[in-house]
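What follows is a single structure, and I will ask about it in a moment.
A single protein chain has been omitted from the complex, and every remaining protein chain is retained in its original position.
Here is chain A:
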Amino acid sequence: MANKLISQMGLPPSLSHVFSARNILTAKDALSLPETDLMALLDIDIALVRSAVASISEATCPPFQTGLALLEEKMKSGGHLSTLLPGLDNALCGGIPFGALTELVGPSGIGKTQFCLKLALLAALPECYGGLNGRVIYIDTESKFSSRRMIEIGEGSFPQIFRLQGLAQKMAGRIIVTRPTSISEFNDSLQQMKLTLLQNEVKLLIVDSIVALVCWDNEKGTISSRQSPLRGSLSFLKSIAEFSRVPVVVTNQVRSHSSDDTFHYIFKGHRKDTSNSERSESHLTAALGIQWAHAVTIRLIFEAHSGHRFIKVAKSPISPPVAFPFVVESSGITLLNQEGISVAGSEINAIRCKGCNILTQ
């Protein structure tokens, strides 16, 4: 919509000639300038500028829907990819939502890729088995995708399906794995994907992991430069998700929680928080910073402490803060407790990794 051409908006011809003469061709060009700048650039008076901007805005503005129409549309088209983990599905009101960005964050080796493999399988399955009967695009930046492991998960979770001849091959044939080696390759494949998503009935997009791309390009990254290569990709991923109504799952890594990270608001004053120094040894924080944390719709934190691993629903517009203990078996991830443990307060955002490192046990 932003690139809609002014010449096609039905403005009076004299006006649209003035715009194109000054090289203001799309709605984006016209609306990015304040009205006084436009007036100076186009050499027409302010009332005419105002009415032109009003017509351009009306043409560029997307149509509205009522909340009721939204709900009805969602009821009709499904709207969730069930993870087959009943506790998590309940918490997320159906599963991984379509059209939104879901992030899995956790320390290495905790089970994020296992979760992604199972999701990929679930999306490829026919609808009678609870799947989406579609293709899956798996963007693997760290070469973690193991088809053998995926077939093993399939055989463990759906033994009756996978014993049928040829079905394993068909399922595996629906999962497309791509391994970009740089940010520009990644962006290129995203661009191409926008068209193919609809044409080829892709029902799930997984990026595992998104951080690796940034680390390659930027060895001495400060906070600002670490975020800039991803800025374009981030809004593009979100728009792909919205546009084609597919779930997009992204994996993120963690980094250690240094004292610089305990940011406070100015009005809170400088408080000496002595408890933090003990926690910071084993506390981790998600990579990519706070701008990324704002941009994702749902954040699932994978962490380990007191001898168990947990999936926490840390950020979600629709779920209360709960944690589910889980284990990784041959059939993928299984929840040990379907009701979940309620987590109070800001603990839901903490990522812990005690008991994961065999060297310190």
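Simple rule for what comes next: a contact is a pair of C-beta atoms (placed from the backbone, for glycine too) under 8 Å apart; a residue touches a chain by one contact, two chains touch by 3 or more; residues count from 1.
As a convention for this text, contacts and distances are computed from a predicted model.
Q: Per UniProt, what's the omitted chain called: "DNA repair protein RAD51 homolog 3", "V-type proton ATPase subunit", "Ribonuclease P/MRP protein subunit POP5" or "DNA polymerase delta 4, accessory subunit"?
A: Going by UniProt, the chain not displayed is called "DNA repair protein RAD51 homolog 3".
Q: Out of A:Leu5, A:Ala21 or A:Cys61, which is the one that touches the chain we can't see?
A: Candidates A:Leu5, A:Ala21 or A:Cys61; residue touching the omitted chain: A:Cys61.
Q: Looking at A:Leu11, A:Ala27 or A:Ile351, which makes contact with the chain not pictured?
A: Of the listed residues, the one touching the omitted chain is A:Ala27.
Q: Which is it among A:Gln192, A:Ser235, A:Ser256 or A:Gln338 that touches the chain not included here?
A: A:Ser235
Q: For review purposes, identify every residue of chain A that touches the missing chain, sorted by number.
A: Residues touching the hidden chain, for chain A, are 1-2, 27-28, 31-37, 39-40, 42-47, 53-54, 56-58, 60-62, 64-68, 70-71, 74, 93, 97, 99-101, 223, 231-232, 234-235, 238-239, 241-242, 260, 263-268, 290-291, 293-297, 299, 314-315, 317-318, 320, 344-349.
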